[in-house]
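All protein chains but one are shown in place.
Order of writing sets the chain letters: A, B and C. Residues in each chain are counted from 1.
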Amino acid sequence: MTDLPSDNDVATRVGRSFARQGMMAAIGATLGSVSPGRVTIMLRPGAANAQQNGFVHAGAVSAIADSAVGYAALTLMPPGRNVLTTEFKINLLAPATGGRLVAEGRIVKAGRTLTIGQAEVFAETGDDRTLVALLTATLIGVDER
Amino acid sequence: MTDLPSDNDVATRVGRSFARQGMMAAIGATLGSVSPGRVTIMLRPGAANAQQNGFVHAGAVSAIADSAVGYAALTLMPPGRNVLTTEFKINLLAPATGGRLVAEGRIVKAGRTLTIGQAEVFAETGDDRTLVALLTATLIGVDER
Amino acid sequence: MTDLPSDNDVATRVGRSFARQGMMAAIGATLGSVSPGRVTIMLRPGAANAQQNGFVHAGAVSAIADSAVGYAALTLMPPGRNVLTTEFKINLLAPATGGRLVAEGRIVKAGRTLTIGQAEVFAETGDDRTLVALLTATLIGVDER
Partner (left out) sequence: MTDLPSDNDVATRVGRSFARQGMMAAIGATLGSVSPGRVTIMLRPGAANAQQNGFVHAGAVSAIADSAVGYAALTLMPPGRNVLTTEFKINLLAPATGGRLVAEGRIVKAGRTLTIGQAEVFAETGDDRTLVALLTATLIGVDER
């Protein structure tokens, strides 16, 4: 492990946690960029995330948007702290379909107890980019186990 | 197909649509009971729906809760009409873990344009039953394609 | 003050706090019943709470629903602790109008840090009772000043 960045490196930390989120692999999501307070997650539309009409399921859109905000929060947490989502709200603005979805999470306020973040989810096809969902989440810091 | 109930039969209708929701299979969800205005969906906790600590991912909890409400709404729609979620809000009350999760969706108000429903998600282990999430959703009726 | 119930009496405690909520008087709201985990607040529709069509303003419906949940939470708090709303979500199901509105708040889960509650708001005219709004709120306990 000597060549790896330290655990304090947020990208490494987020990458390791993301790799343990079995659901992300199951629905076809991959980790994108990671920087302090900002994380993106991508999703390839397909059978594993489809609803009955072939669009991406609201639950899959929510999953990547929630994870993007959760990991954005994690980048601002001291080592040994983890985050859990306590609630979120999502508005689905347009059918989620296309070449890929990109969820962009960012932190609005990192408080002592609660952290508030938002995510936008875009559907991208070629050069076309459509906003398909907006999520606002509250997260709570917890000690890592 | 002559022995099957007609498409008007809500259980058949919901069952057929559920079978097309690839995401439900991908995350390990199965359809439970279906009656007018009420639908339950079950989820077996496992790798395909896990977050980083081994609990069920908030996105998976949301997916079954949202689908339970969506199908509860579909049971009240005339043939040829479908429903799409326009927004939902979920509060995660306790870590989602245990033998299985059960999402119970029901319709609060079926309006001309918008339908409002709620779902409770319970974690069940043996005789133990814990409320782990509450979801409220708005759905809009659309013509089926 | 010797004839008054002690501060531990939840009804007294809620009543004293409610009397300090200047907004409740300004919009014509009054405190109804108070019991552990449950509080009701009434509102008389009128100019002080009207929106542009003469219905009760969504903000007034929200104010009584939020206060009903907040006071329901307060009834479960030890003396010296207060509650603040950190977020809420409200669905407005029908035009809020009629003889009076009644917001019924109750606690779903009282946690160590966060408390989750819900309120239903009914419009009452004579014997008629219509559900006009559903609110879900998260509250956080804070030390009283």
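Here is the rule we go by: a residue touches a chain if its C-beta (ideal position, glycine included) is under 8 Å from a C-beta of that chain, and two chains touch if they have at least 3 such contacts.
Since we're looking at a predicted model, the values are computed, not measured.
The omitted chain makes contact with just one of the residues B:21, B:118 or B:138: B:138.
Contact with the chain not shown here comes from a single listed residue; of C:90, C:107 or C:123, that residue is C:90. The chain not shown here touches chain C at positions 17-18, 20-23, 26-27, 46-53, 57-60, 62-64, 66-67, 82, 84-92, 95, 145. Interface residues of chain B facing the missing partner chain: 86-87, 89, 113-114, 138, 140. Of the residues in chain A, those that touch the hidden partner chain are 89, 91, 93-94, 108-109, 111, 116, 118, 131, 134, 136, 138.
The rule we apply is simple: only the chains that are shown with their structure count from here on.
Separating the CA-averaged centres of chain B and chain C is a span of 30 Å. A separation of 22 Å divides the Cα centre of chain A from that of chain B. Residues of chain B in contact with at least two other chains: 89, 91.
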